[in-house]
Structure formats: structure tokens, C-alpha cells
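One structure coming up, written as C-alpha cells, with questions to follow.
Of the protein chains in this complex, all but one are displayed in their positions.
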Amino acid sequence: MELRLSQRILLGIGFTVLILWSIGPIYWAIATSLTPTPDLMSQPIHFFPQRLTAYHYERLAGFGYIASNDVTVALQFRNALVNSIITSVLATVISVFLATLGGYAFARLTFPGRTVIFFVVIATIAIPGYTVLIPLYRIMIGAKLLDTYTGVTLIYLSAFLPLALWLMRSVFQQLPLSIEEAARIDGAGRLTILFRIVMPLAAPGLVAASIITFLGAWGQYMVPLIFSPNKTKPLTVLIPEFSTKNFVDYGLINAGGTIAMIVPILIVIFLNRYLVSGLTAGSVK
Amino acid sequence: MNKLLRTTVALAALALAMPALADDAKPLAGQSITVLLPSGQSPNIASDFEKETGIKVDLQMLSWDDIRPKLITGLIAGTPPADVTEFDWSWTGQFGAAGWYEDLTPLIDAESIKDMPTASIFTVDGKLLGVPYANDFRILIANKDHLAKAGITKMPTTIDELIADAKLIKEKGIAEYPLGVPLSPSEGTSTLWYLMTFAFGGDLFDKDWKPLFTSPDSGGYKALQFYVDMLKAGLIDPASTGLKDSDVHQMFMDGKVTFDLGVGPGWVGAFEDKTKSKIAGSTTLGLVPTESGKTVSYGLPEALGIPAASEKKEAALAFVKWMTSKDEQIKLAAEQGLLATRTSAFEELNKQGKILDGDVVIEQAGTVGPLFKQGTPTWYPQFSSAVNNAINQAAKGEISVADAMKSIADETAKAQQQ
Partner (left out) sequence: MSLSAVLPARRSREKGIDGTADALLGLLLAAPIVIAMVALVLFPVASTLWDSLHRVNPMQAGTPFIGLQHYQDLLKDPIVNEAWRNTFIYVVICVVLETAGGIGAALLINQAGRWRRFVLAAVILPWALPGVVNAVVWQWIYNPAFGLLNGLLVAAGLDFEKYVWFNDRTVALFAVSLVHVWRMLPLTAVIVLAALQSIPADLYEAARIDGASRPKMFTNITLPLIRGGVAIAMTQSTVAAFNFFDEAWILTGSSRGTRPILVQVYLEAFQNLHFSYGMALSVLVMFASLAVSLVYVLRVQRVTRLD
């Protein structure tokens, strides 16, 4: 469909607004993280940093000029980064594995209570975190799982499994039944069908569920604050610590925040296709 | 620090930490405890303590705002959030009533308690629930350069002088808004208003916990009226309604504020740190100015407490004693700018010339009393929240000063009944 010039201009304005709205704040955070601290407090503000510095990143990485307590900052930061990756990956792998098994069962197998169980599990998405916080803490203490990867992973599991399950079920429902029926006639068992035939077909859905779970776990704050106080502390809990009672280190906060944003940004850039299909699979179909 | 001094400090601390077990140097060696403190602590705490006692410390740090939810979650669940935890003065009423913390009275020697005047703030019904490790009380901090440029040679001692100085600085274009006052709905807004209430000759409550700030000639009323007037006169930044105390300190460090009102000597370290502050070298301290000219202050110390549910109380106690010992206090003053809680440590540091305007600080320290004479009440959080919300609304011009004071009184009455 050919567009008139006026329509093209209108469309152009629309795109500009949309892109600025979405990326502007992210640009501003990155620009702030690259600005020397004294320049941050200048008026009028500069939309582009007048001078660039990697100082805040150097402090996080632990090289370059090192102030007395920066060794600890760098060490804490490295640990937090590793913890964020470990807990998010663990939560993703286990959630998606269980969701795949369960999703197949809820989509293809008839068993007593199927509908009720499914809706109860999905309904838990609506439960606010505070409602379960204290009892959950008692459970974790009792099982001696506080500040362990197992403990945090279990909690993430309970939080992200429902969404992953919902997604995987709808992915399986959308696959044509005929292939499975053909395999069954050939004498393949249910599990062979699931792992050999259905799973490869559902791969894009699997990737989508993984991305959504990973991003969810990566951005968690309240859960790790309570359940990962030290050894398993992730980035999201560490970053606010750069504001102490006496001094708020905006440079470090923005640099740390930028690093915490890089992983999601990379995922969106490279895996967006799967992400979009995943976000819509559960809701439209 | 040279090696000899380090050894001396270590030995002295050890002697202090283990007076009863002097014959066996490390009786608790091999044990491990968790310690939960706000971020910004010296990174050497865990290793130094382990070196001296053989007790392994798992030092957990969280940002100040995150400490409390973390503590409460553990305490309500009936488990120790750590073996030694931060214990803020404002929690005393609640934590005391809940019986969550070990009574340390029989465990800390009377000599030490006498050396720490703020220990009384952590005492509920004769039980000492925390040993103060970080002192904080209100004082006036100003930018020396601004004062010099305006030709002001002495720190203001009365409110009128403060206003006159601020006006002069504004007129000369040295600072657009000379008075730094946090007015957002946050704790720092409340704590400064308490101080200003005292500065205007008032008090918060009478002995039956009846509010003393509702009549127009009361200190609290005048304090809020002072804010409103200063906002109108352009001496307080109207943007302050969105600022927490840490934001105001940041503006002071950027040279945008002449007088930082809601501050304690503990911040001097940050103000004088060249990597953080643009005005390093220009900080000066003065006594809190009042309506009458007779200075006032109150304490907001932080302590170390041992949750009653802790299973490693002996090792935890050793840590508390070590961190609050005179030598460690002196060392932490150098390492992280901690303000010593022991009078002896404080005097020692001043003698060594380590405290900026030390004589002023000591004089102000002498006027420090508790915020609440009967001890921090259990409904303190509701009271504080009512105070900062009402002040914020009055500063924004949404409600009158009289209505703000009435709403604080009403909220307090409600909280007292619950």
C-alpha cells in the first residue's frame, strides 16, 4: 500500500516518539554511568556527557585507580554477578524442564483433576509476594536452605513455574496432533514421543519460556533480599548498597545498574523473535 | 598503622574482649557467627576479629533501607537473622516489647556502660538490648568558604542569626538556597523536625505521652512554621519536598547548601573526602542554633544487639565487646569515619587531633539527651511516618501548619491505642 507524503511524515514522527520513549531512559542511565561524578551535578544538564570516564566501571572491575575499599567493591560485585547468573540459570533450567513435562501432561494427557490443578497453579501468579513471605522464610530456615542456591532456586521455581507451564501447555496445544498419532501407531511410547518428536518441534516455545523465566529471575529483588543475604547475593540486591547511610554513590549505582541491564538487552537484541512468540503464545492462543 | 601499634591494639582488644578467660587466649576459636550490618563498614572487620579470636565472621551487609525488612522477617519467623545485628535507636521500643533481643546488662561490665553515655537509649525496663558502636547526634555543619565570602566570621548560635546569615548568603549570590532541610516523607525529615522542636524550646510529649506540639506557641508548631517561612523567603530549596537527608548532604557536598541542619558529626568524613565531595576542606562545625541561644541536641546512635534466638551467644558477645572496645572504636574512626561511642575513645581521638572542630563536637556531645525521656515508644514508626507526611504536605502548601500538627496528634493518638 503506497502512503502519501503526509502519512509518511506522520509515521516517521510516530516511530521517533516510540523509540525515544523506549530507549531514552536507558540511554540516560548509560550516559550517567559514563559521566564523572562532579559533572552529574551541573546545570543546565548536558544531554550528552561532556567528558567520558570509565572510572565507575573500573571501580566495579577492580582495576585502574583503586581507592582503599574498592577491592571489596570489586570482589562483591564479581560475586554478585556470578550469583545472578547461577541463580537465574538454575531457576530457568529447572522451571522449564518441569514446565515442559507438566505442559505436555496438561495439554495431551487426560488425568483426574487436570483442569482444576492447572487453574490453581496458574492462579498463584496473582498472589502478592508478601502474602507468602514469612511462612516461606520459616520453611527455608527449617530446611536449612537460607542463603543457598538450592533455596533461592526453589523459590524462583515456585514463582516462575506457573507462567512457564502455561506457556508450554499452549505451545504443545498448538502443535498438530497428527505427528504424534502417527508415532503412536508406529508403537512409540508417550515419553519417546515427548522427548524425540514433540520437544524438537516445541523448541522455539522452550526458548521463549526460558527467556521469560531467566529475565524474571534476573530482575528479582525482594526474594533475594530476604533469602540470599550474603553468599548467594545477586546484583539487584548489591546495587542499592552503594548508597550507604552517609553517601549515595550515583556513579557506582548507575554503572552497576547498566551492567545489570546489559544481559537483558543482549537477550532482547538476539533472541527477540522467541521472546515475542512466547509473550503472545499464552495469551492469544 | 605500624606493626607495633597494630599488635598493641590487637592485644588490648583481646584483653578487653576476654577478661574472664585471660588464661586461654582463643577459647572460642573455630566457631563461626553471622553479623548483619549496614553497608559501608570497614572491610577489615571480619579478618581482624578472626585474627584475634579465631572466630570466623560471616559479615553480611545490606543497604540501610533493606536492613529492617530483613531483620523483621527473621525475627517474626522466630529465627535469628544473624548472631549479631544492627540495632538502631528507633527500634528500641518495638524490639524491647517483642523481647527479641538478649539482655546484655549482666554481660557487659559496668565500667564500659559508664563509658558509653548513649547506652541508656538502648535500655528498656533495665535491660540493655544493644551496645552502641556508632554515635550520632545532631550538630550544625556549614560551608566555611560560603561564610568567608559573605564576611561571616562566627557560626550562628540563634535562629535569628541563622536566618540573617542565610539571607546575606542568598543576597550575595553565594548559594541560591543556603539552608539544607529534607522535607520529603522520609525519616530524615522527622528527625530534623524533632531537633527544631527542641531548638524552639519545645518538646514532643509530656510524661503521659500527650503531644506538646499542637498549640501555636509550642516548639514543634514554631519549627514547622519556620520551614514554611523559610520556603517563602527562598532560603530553603522548594525542591526539598522531594529530598531525603542523604540528598541534602549530597547538595552540601556539591557546594549548593551553606548550612546542613539535619546532620551529625559522622558525616564529616564523607564531606571531607575529596573523591566524594567538591567542598572537601571547607567543612566547619557549630553548635545547633536555637531560639534562646542555648544549644540543644539529641542522640541517634546505632548499636549491636544479639537476637535471643541466636545459638552462638558467647561468640556473638565476644564480637560485640570487640567492636565496641576503645581500641577498635579508635581504629574504626580512622578506617570508616565512625563516630566513637565511648567517651574515652572520643577524648583520645580529639587529643590526637583526629576530630574536626573537636572542641565543638565535645561541647555538643555534652548536651546530647535521648529523644524520648521515657524511652522510644512502640508506636514510634507510626509517629515518625505521621510527622514526615504532615511536614511534607505542609511544605508543599497542601495543608496549614495547624492542620499538620493536628494530624500528627490524631495519628499518634490512634497509634497509641492499637
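Order of writing sets the labels: A and B. Residues in every chain begin at 1.
Heads up, the rule we're going with is that a residue touches a chain if its C-beta (ideal position, glycine included) is under 8 Å from a C-beta of that chain, and two chains touch if they have at least 3 such contacts.
Treat the numbers as computed from the prediction; the structure is a model and nothing was measured.
Colleague: Using the touch definition up top, pick the residue from A:74, A:89, A:134 or A:175 that touches the left-out chain.
Modeller: Considering the complete complex, A:134 is the one touching the chain left out.
Colleague: What does the interface between chain B and the hidden chain look like in terms of residue numbers?
Modeller: Residue positions of chain B that touch the missing chain: 68-69, 72-73, 75-76, 94, 97-98, 100, 184-186, 237-239, 241-242, 244, 378-379, 381-382, 385, 388-389, 392-393, 396, 398, 415, 418.
Colleague: For the chain that got dropped from the picture, name the residues of chain A it touches.
Modeller: 11, 14-15, 18-19, 21-26, 28-29, 32, 40-45, 47, 98-99, 101-102, 104-106, 109-112, 114, 117, 119-128, 130-132, 134-136, 139, 154-155, 157-158, 161-162, 165, 187, 189-191, 215, 218-221, 235-236, 239-240, 250, 253-254, 257, 260-261, 264-265, 267-269, 272, 275-276, 279-280, 283-285
Simple rule for what comes next: only the chains that are shown with their structure count from here on.
Colleague: How many Å are there between the centre of chain A and the centre of chain B, using C-alpha atoms for each centre?
Modeller: Comparing mean C-alpha positions, chain B is 38 Å from chain A.
Colleague: Which bits of chain B are touching chain A when the two form their complex?
Modeller: Spelled out, the residues of chain B in touch with chain A are 34, 36, 38-40, 42-43, 58, 60-66, 69-70, 73-74, 76-79, 246-247, 249-250, 254, 256, 266-267, 269-270, 275-276, 278, 337.
Colleague: Touching chain B in the complex: which residues of chain A?
Modeller: Residue list for chain A touching chain B: 37-38, 41, 67, 69, 71-72, 133-134, 137-138, 141, 225-226, 229-231, 237, 240-249.
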